[in-house]
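Note that one protein chain of the assembly has been removed; the remaining protein chains are unaltered in position.
On to subunit A.
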Amino acid sequence: MLILNIKLFCSYMPQFNIWILFSFHLADIISTVEFNYSGDLLATGDKGGRVVIFQREQEGNNRSHSRGEYNVYSTFQSHEPEFDYLKSLEIEEKINKIRWLPQQNAAHFLLSTNDKTIKLWKISERDKRAEGYNLKDENGRLRDPFRITSLRVPVLKPMDLMVEASPRRIFANAHTYHINSISVNSDHETYLSADDLRINLWHLEITDRSFNIVDIKPANMEELTEVITAAECHPNQCNVFVYSSSKGTIRLCDMRASALCDRHSKFFEEPEDPSSRSFFSEIISSISDVKFSHSGRYMMTRDYLSVKVWDLNMESRPVETYQVHEYLRSKLCSLYENDCIFDKFECCWNGSDNAIMTGSYNNFFRMFDRNTRRDITLEASRESSKPRAILKPRKVCTGGKRKKDEISVDSLDFNKKILHTAWHPKENIIAVAATNNLYIFQDKIN
């Protein structure tokens, strides 16, 4: 793996000085990015089934310039390509989602999933090694078994730190369709997994059974009108979870009410504006991601053109709507033809819930400040990140005359998309995945 060490100062919002911490070039296309609860570890999953974990350098490191940097901590192959012989289907190894478990001892645990199988991994450190055998001498030569005059008990000696990733549990055979989400419950003992039509609830220690809590599969598949696109557990109410659908709606369910949550307790939907109705309306209203705020009061949904923030207490419309790339509305036809209209962009909150981030095309990503309603477009690309250069906000020309530094809509590269981003839970550090490259930016400490 090539690790580039680009460090630049740039400013994007007046109140922020952002510097690029690192960019990493990975072997394959990154398919998910996730910080752990403390933010000290960052996990990425890729199309090749690998998980790469980055660890933040501890403060007090004598190389002062490396403070706060993230370095590769552990790399392991989480999933392998498989073949379902009964259905004659290939099962890709691509990691769809990674979710960290709250830390329970010195080791770290995460769940990773491909389309069908969820795995629980333990990442632990080892710094001691046992030495001394009875039947072998120091050089590994065998001793004469008949000349053993005393017994030796092995002694533990310090050794170089070794990080091990071991699979602890495999949760398989519960999903007929492709898994799109996993989410750990705040009770710390269960998690849910969602596919296109069903949501299952698992106990983290039990792999041979799960409970089906949502099933929207119609008796006749020809009557199928919507699919589940994402699901998440509430951050502190262990009985509440939400799931979003391809029709742009979100259902909130209460597991206290009944064992099978087919009946939602809240239904969030924004009435459609009849004037903007078009052939693409339904496709672009499909929700690609849903995330609760850390406080648990709000949730955010991403559809093709916008990000919406909903107050859990108001089902009729979102409290805030942010346009991500409204200029694409006139391009929907060609985006439909090249399948880009089906891209699933994710979104994330910052640690204090007052800013949100989501991706776009041309390696652009967008940030919105909820208090000032200011927004910014930034670009994650190595070409524009020349050392000591200022990373300027980018602007897309939306008609009329193109100003200097503006980019015309027609010259956007739709193959360079930023689907996955993550925000450190406590600090202004963000991780942005642009195809094979992972960028980590940090608010500069003066």
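One rule holds for everything that comes next: a residue touches a chain if its C-beta (ideal position, glycine included) is under 8 Å from a C-beta of that chain, and two chains touch if they have at least 3 such contacts; residues count from 1.
The criterion applied here is as follows: contacts and distances are computed from a predicted model.
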{"item": "Chain left out of the displayed complex - its UniProt protein name, from \"Codanin-1 C-terminal domain-containing protein\", \"Histidine-containing phosphotransfer protein\", \"Protein phosphatase 2, regulatory subunit A, beta b\" or \"Dynactin subunit 4\"", "value": "\"Protein phosphatase 2, regulatory subunit A, beta b\""}
{"item": "Residue of A:91, A:238 or A:407 touching the missing chain in the full complex", "value": "A:238"}
{"item": "Residue among A:188, A:277, A:317 or A:374 that touches the chain left out of view", "value": "A:188"}
{"item": "Which of A:126, A:277 or A:395 contacts the chain that the document leaves out", "value": "A:126"}
{"item": "Selected residue (touches chain absent from view) among A:89, A:257 or A:333", "value": "A:257"}
{"item": "Residue ranges of subunit A at the interface with the undisplayed chain", "value": "102-107, 109, 122, 124, 126, 128, 130, 133-136, 144-156, 186-189, 205, 236-239, 255-259"}
